[in-house]
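Of the protein chains in this complex, one is absent; all others appear in place.
Labels A and B are assigned to the chains in the order they are written; within every chain, residues are numbered from 1.
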Amino acid sequence: MKNLFSDKKTIALLSVPSIIIIAFAILAPLVVSLYFSFMEWSGFGAVTFIGMDNYRQLVLHDGTFYRALLNTFLLMLVTIFLQNPFAFVIAAILTKLKDATSRFLRTIYFIPATLSLVVVTKLWVSIFNPSYGFLNKLLQGIGFQNMQIAWLSNPKTALGSVIWIMVWQGFGWALLFYYSGLMTVPKELEEAAKVDGANKFQLYTKIIVPYMLPVIQSVIVIDVISSLKQMEMVYLSTEGGPGDLTQFIAVYLYQKAFRYSEYGYGNAISVIFVILAVFLTIFIQRIFRERSAGKKRVGA
Amino acid sequence: MYRKIGLFALMLILATTVVFAQGAKESGEGETVVLRMGDNIPDRSTGWGAVIERINKEFIEMHPEVEITTESYQDQAWQEKVKIYATANQLPDVMKYWSFSTLLQPLVDGKFVEPLNMDTFKQYGYMAGSLEGNVYDGELYGIPVSADLWVIYVNKALFEKAGVPLPESWEDIVASVPKFKAQGIIPMVTDGKDGWPLCEMFDNIQQRISGSFQPVADAIDRKARYTDDNFLQTARYIQNLVKAGVFQSDLVTSDYGASRNLFGQERAAMYMMGSWEMGLATDPNFSDSFRENLDVIEFPIVEGGKGGSDDLLAWFGGNYIVNAKSEHKDLALEYLEYYAKVFPAYAWETQATFPAQKVEARESDTIVAKKLLDIAADAKTTSGTPGLDRSTAAFKETHQDLMRRLMSKIITPEAFVAELDAAAEKAAK
Partner (left out) sequence: MTRYQVGRNSKKTLLAIFLGLFVVAQVFPLLWVASYSLQKSGDLFGPELFKLPVNPVWNNYVRAWFDGKIPQYLTNTLLVVIPSVTLSTVLSFSIAYACTRMQWKLRPVAWFIITIGLTIPIHTTLLPNFIWYNFFGLIDTRIGLIISYVAFSISFNAIIFSGLLAGLPFSMEESAFLDGAKYRHILPSIIAPMAATGFATVGVQTFLNHWNEFIMANTYLMSEAKRTLPFSIIRFQGQYSSDYAVQFACMTLVALPPLLLYFIFNRWIVAGITAGAVKG
């Protein structure tokens, strides 16, 4: 019996194809990327070995790179500390509503998450347009006659607008996760708390949130990863501008390679980007593991 | 649940049927030669795009076995694509590109471009200097297609509506801003997202201030500095134009199509662009009133500056090239020659664009076409290749990026010239 669960042929058959595909399409390219990150190459013509020069330039002198990092970080903060609590509250409300209403609202709230990034971006670019966009018409409609804000071009509003598009689309996922999580909270837990005389606020802070910690953790990990992965929206709307105010790492490396013809440099960004993504994910998971371990100790 | 699975299966079957039907059609075509082409003219039904389609159609009539597929993107996207294609060795057989050292030279150096026979193309009436712009290391690598004059298109009706006379100087334009705004009219639009029109303006205003186009070439060759006073003054002047509200508020995010459209939809009184847009006067996408009121003026002067309005920022940019690694090179070369032969006549007939070849002025030409011919004929001095295209690809990108920053007021003119100078220094090495 035991050896059927460890039948080598079956294991190989089941696992090798996936691992080969991942190795071929994800891991091998990283090695190629590492190789080119030590080169100067325009994309065609001669390839010159330049050692660490790309990295030196990137880490020591590239303001745009740090701006991109900062923006990514800002987006993470916004999703974690604004979008998440908001999604949690809405999810909590949805669990208390009548079934039909709740289902209807969930369906509606998730709609943006099903749309293609291209559609979403072009949609909001139109809404933000100063000449025909809805937003400025709304401003003028409620009395700000002389307001004509170029949301995506104005240095003061560009980043906020771009982040808004991202948060708008990502909201549905956070909501869905929290809602699914909240549905698994055992009813007895709530009732026990009520018997103990906890009010609604305490019920959530003391009982439900701690119970939901694993879900909150997954959502935050997903948020961090998806914040890092933002690209298409910027690529299709501001291209990182004005200046580099809305630059994100993935867009920057793409532009460096295919617009500035600095393919080697783009790959150096790529390499740093991978390291950053892996570390950040591990780091966050570590934080949560320690916290939940600490909880258990206290509980015991 | 089972009903849903059934529904899904049905959808899948339908989809697969469509797919196979399509596949069967694809494979049943027999022996055709597909000539891949690419350009930066996405609109195929009017103007320049229609001229190309007409040439393609005639070419196919001469070669029934040939099929032509064309990809078109706006300038920036197209340039990005070409770089990607070159890296992957997937360039189209024939394509529209630009003669500049920033764009063509890297392709020539990479041996992607087929050298052409100068004597063959000389006979097609090219303007003096236009073919020469496509020569690298003594070989001709592309044929020029347009003569590019930097001008301002105006909508006379909107000027009348706002009670503003056509401007002679940028000061006139600044003074007219409140009058336009009071009528809900944007004074001037241009493509700011791509940046290069802003760079053209930079060169041009520099000339209007200093009286010569030479400082730009000198700064690139490091015989002068971008930090010199004439450039600093230019940067300040341009930033003040933005502050005065001359341009559309979303300048740095409105791309070529969006800005052109604002002008065509009669939302803007002026459109700063090159002579290749002369097809606006016959563009059926826009209203009759727009086309009737369209005119073109020389790039205005700067009051107190040394440059006159008859000094012309003009160059030969757009060209056509043949892929040296094309499987159908002979056919591609034949196409190119046919293009060279018929393009000027067809383009002028429909007033689609301003060709780099001599054309016959006609009584029936649009006002815009007539005016452009005059502007070209009256030019006292001309600039040649604009500054941003005289250096490396990286310099070009930096120049464009800096212009966008300058015009969205997130960089001071002082910092702007300093950074531009640093980029020129880096490129010269």
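Please note the rule applied: a residue touches a chain if its C-beta (ideal position, glycine included) is under 8 Å from a C-beta of that chain, and two chains touch if they have at least 3 such contacts.
Bear in mind that the values here come from a model prediction, so they are computed numbers and not experimental data.
In the complete complex, the residue from A:149, A:228 or A:245 that touches the missing chain is A:228.
When the missing chain is restored to the complex, the residue among A:74, A:203 or A:277 that touches it is A:277. Considering the full assembly, B:42 is the residue among B:42, B:115 or B:129 that touches the omitted chain. Checked against the full complex, the one of B:90, B:183 or B:289 touching the unshown chain is B:90.
Among A:32, A:52, A:147 or A:287, the one in contact with the hidden chain is A:32. Contact residues of chain A toward the unshown chain are 1-2, 4-8, 10-11, 13-15, 17-19, 21-33, 36, 90, 93, 105-112, 114-119, 122-124, 126-127, 131-132, 134, 137-138, 141, 168, 171-172, 176-177, 179-181, 183-184, 214-215, 218, 225, 228-229, 231-232, 235-236, 249-250, 253-254, 257, 263, 266-267, 270-271, 273-274, 277-278, 281. Interface with the hidden chain, as seen from chain B, comprises residues 4, 7-8, 12, 15-16, 18-19, 22, 36, 42-44, 69-74, 77, 84-85, 87-90, 256-258, 260-261, 264-265, 267, 283, 285-286.
Following the convention adopted for this analysis, only the chains that are shown with their structure count from here on.
Taking each chain's centre as the mean of its C-alpha atoms, chain A lies 37 Å from chain B. Across the complex, chain A meets chain B through its residues 42-45, 125, 129-131, 148-155, 237-239, 241-243, 245, 258-263.
Residue ranges of chain B in contact with chain A, taken from their complex: 76, 79-80, 83-84, 86-87, 106-107, 109-110, 112, 186, 192-193, 248-254, 258, 262, 267, 393-394, 397, 401, 404-405, 408-411.
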